[in-house]
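One chain of protein is taken out of this complex; the other chains stay put.
Now for chain A:
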């Protein structure tokens, strides 16, 4: 059980794909202008991530090292295509709202990153769990970013939730305040970078405080930062 606990911790916080590994920034910044879009893309990414992690893990003994990357890419592309077709068939308006960003999941580095770093070396159960947790970690950041930007830029929350969840969700849509001149920068791409910067800063601050508490006796605190391409 400890292993799963560790995977949860890694995916949601310690090694969060969006906050620490800084992978998949393109969709992260582009579609998070509302919570609905963020949640939709997050869940689609999660599904692809679990699918690709399980598949990569199951075939890992039969894939020679030299050609593993093309095979991983093929596996991911297959899942993305299938998910886009299913979205078009059953959540048409969400597919319209997310547009190009669904196919772009293929190039979300977080996915091939997990395939390469984890799934290709571990059994399928753990890989599936890793996919779920990394996907959740990614989704949570997306939703947080979407919520902040939507509130600042539109004064609403969950607007268009019915696109994702069906008509009943229309009641979820909140108008917190009516804005005559919205804080435009929040909805535009630069706003995404700025808000993202604050979120990362907040995470680092929390980590620093935690670390300082954990090693009270020591005076010097060294912060380790994990970065990846």
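Throughout what follows, a residue touches a chain if its C-beta (ideal position, glycine included) is under 8 Å from a C-beta of that chain, and two chains touch if they have at least 3 such contacts; residues count from 1.
One rule holds in what follows: contacts and distances are computed from a predicted model.
You can't see one chain of this complex, but its UniProt record names it "Ion-translocating oxidoreductase complex subunit G", from the set "Ion-translocating oxidoreductase complex subunit G", "Peptide ABC transporter permease", "histidine kinase" or "Molybdopterin-synthase adenylyltransferase".
Residue A:77 is the one among A:25, A:77, A:104 or A:117 that touches the chain missing from this view.
Where chain A meets the missing chain, the touching residues are 33, 62-64, 66-67, 70-71, 74-75, 77-78, 81-82, 85-86, 88-90, 92-93, 96, 153-154, 160, 181-182, 184, 187-188.
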